[in-house]
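Every protein chain except one is present and positioned as in the full complex.
What follows is chain A.
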Amino acid sequence: MPTATQRTSVPVIIDEDKCIADKGCTVCIDVCPLDVLWINPDTGKAHMRYDECWYCMPCEADCPTDAVKVEIPYLLR
């Protein structure tokens, strides 16, 4: 079965200037209940790799540098 790639806007936004994932921090990645945050291999920073968000906010609340912002997913907004 052939597949397509489809773009989707994601609700978790990382401020790459503030994010210190490239220095070894994985707090937001660790706490996400849905495991949707990963290190972006191109930048070394955290990013939302899967659009599977419960907008529950531990990533934002626990980030030590205030780099994470959780928006309401577009379909719900």
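One rule holds for everything that comes next: a residue touches a chain if its C-beta (ideal position, glycine included) is under 8 Å from a C-beta of that chain, and two chains touch if they have at least 3 such contacts; residues count from 1.
As a working rule, contacts and distances are computed from a predicted model.
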{"item": "Hidden chain of the complex, named as in its UniProt record, picked from \"Glutamine--fructose-6-phosphate aminotransferase [isomerizing]\", \"ABC transporter permease\", \"Peptide/nickel transport system substrate-binding protein\" or \"Fumarate reductase/succinate dehydrogenase flavoprotein subunit\"", "value": "\"Fumarate reductase/succinate dehydrogenase flavoprotein subunit\""}
{"item": "Hidden partner interface residues of chain A, rising order", "value": "1-3, 30-35, 49-50, 52-58, 61-62, 70-73, 75-77"}
